[in-house]
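Once you've had a glance at the structure underneath, I'll fire off some questions.
All protein chains but one are shown at their positions in the complex.
Naming follows writing order (A and B), and every chain is counted from residue 1.
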Amino acid sequence: MATDHKTLQPLEFYKTFLDRKSRPDGRNLLEFRKVTVNAGSIGTADGSAIVKCGNTTVICGIKAEIAAPGMDEPSKGFIIPNVTLPPLCSSKIKSGPPGEAAQSATQFIAELVANNIILDLHNLCIHSTKWAWVLHCDLVCINLDGSLLDACVIALITALKNVTLPIVTYDEELDKLICDTDQKRPLEGIKQPVTSTFSLFENGILISDPTSEEEQLAAGLTSITMEGALVTHMYKPGGCTLDEKQVKKLIQQSELKAKEIVRLIEEVCLSSIAER
Amino acid sequence: MVTNFACLQTTLHNFVLFFTITFLVQFKTHSYLCFIKILKSSVTLFTMETEQKSIRALKCEQSVLSRADGSVMFSQGNTVVMASVYGPLEAKIQKELSDRMYVEVNYKPKTGMPGVAERGKEKLIKTTCNHIILTNLHPRTAVCITIQEMQDGGTLLSASINAVCLALLDSGLPLQCLVAAVTCLVDKKDKIILDPCIRTVKEGYKAMFTFAFDSQKYNLILSHCEGQVPYQLFQEAMELCQKASHIIFDFYRQAVLRKFSKELL
């Protein structure tokens, strides 16, 4: 009976739960799913991480390269994010060129990078105007069940913290790069943004960390990225409207989540260093 | 002591001069509407103006394209965009939605092909349009919205959204409410500058926000941020933009009034 109701009138079915302030998976309205983080899972990458937020799973692998920095910003390195949603991650994703979801997720991460929210790109410089590091950050989603951006940002930050680069120096007289592969050191100055996604319903109900089913039923989505108490990004692409009180509530909620996630990432990174 | 006094006098003189000049500039550059606003409302708005806390002059010309169902040339200060609306049209089979209208948005940059950044803008505008258009009244159809960037004077995103709203008004598609977008910038000294021009943007900033509000309760429809600030500053910026959105809504009313001026008896 319940399954029939769910298939025929998914929104009505969902609203009966919301009216009782709960959700079909047993969570409270503003409760996040369990987050599992593993750092250094890919041996061949320079830095990697696997993150699970509920069912949503994202793998991030980082490959470092050396290249000449751009003419306009000679003392900055590059971070090139790429979010891939292969057809295996969800029944809604078709094979072929990257769809809108993947493009907008890539664009979102690229914006965070461009606004110096992930890492100060000056730290990637080897020698101004000559050489700088390029970090290719490939984020592959292997199970898409909503709140993709949350998982992507956690995976990216953990993987960056996991990156170790050989010490490279530039000899100006010989115009040569000297690479010391025996010694490796981690990246410095990685910031700790945490993204929290919320779904909004027409009657003003907010739920956090939506599953993909909830994302489809909702009237709007918003993603808030915070670093400590700083609002770094509030991404709300249209949809249902929000008033000031709701915005405040969302920001408070994402601040709480940010604290927890930052603690988790730190713990994971410490243990992965200890393993090494 | 004497020099001090002279100094004081010149500052005072400058101050007065500054006020007159700003007033004159306001008078010249701001639209008729804004000027009325200054006269009508109290000193608060006037001081707001002098502190660069108002939006730049708004101008628009409706029905500029003869073949489009709705079109507008819109300028906000030096930023100029053109928007056109075609619809309701027959939807392509793979785009057809059985219960509502499909909204397609194309953003054309001044030069070259649209890239990933344009896709991002398109998505923001598309989701905003999906909210304001009553899409369920025309099922299985499509509406095609095209935005052509003409001149970048900063705040392209908010100008595009405002232009699209005017073009939708021109087309007569059924709308739930109107939308007005305002951009503001937090400079390196934590000062909030409303509707910055391109020079201010290029000088560098801590954060730049674009907010869009609806015309019914002035609630937030869209938010887009670059950079980071504490929550308090964020809230201040949002409130300021919310106030400024009223000017845009008044402008919409003036634009429609002008269009119907012949029929209003």
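One rule holds in what follows: contacts are C-beta pairs under 8 Å (C-beta built on N, C-alpha and C of every residue); 3 or more make two chains touch, one makes a residue touch a chain.
Keep this in mind: contacts and distances are computed from a predicted model.
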Hidden chain of the complex, named as in its UniProt record, picked from "Dynactin subunit 6", "Ctf8-domain-containing protein", "Sister chromatid cohesion protein DCC1" or "Exosome complex component RRP40": "Exosome complex component RRP40"
Partners of the unshown chain among those that are drawn: B
Contacts of chain B with the absent chain, listed as residue ranges: 68-70, 86-91, 132, 134, 137-142, 169-178, 214-216, 249, 252-253, 256-257, 259-260, 262-265
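Keep in mind that, in the parts below, only the chains that are shown with their structure count from here on.
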Rounded Å distance, chain A centre to chain B centre (Cα mean): 30
Touching residues (chain side chain B, partner chain A) in the complex: 116-117, 119-120, 123-124, 126-131, 209, 212, 214, 217, 219-231, 234-235, 238-239
Complex contacts: residues of chain A adjacent to chain B: 100, 103-104, 106-107, 110-111, 114-115, 117, 220, 222, 227, 229-244, 247-248, 251
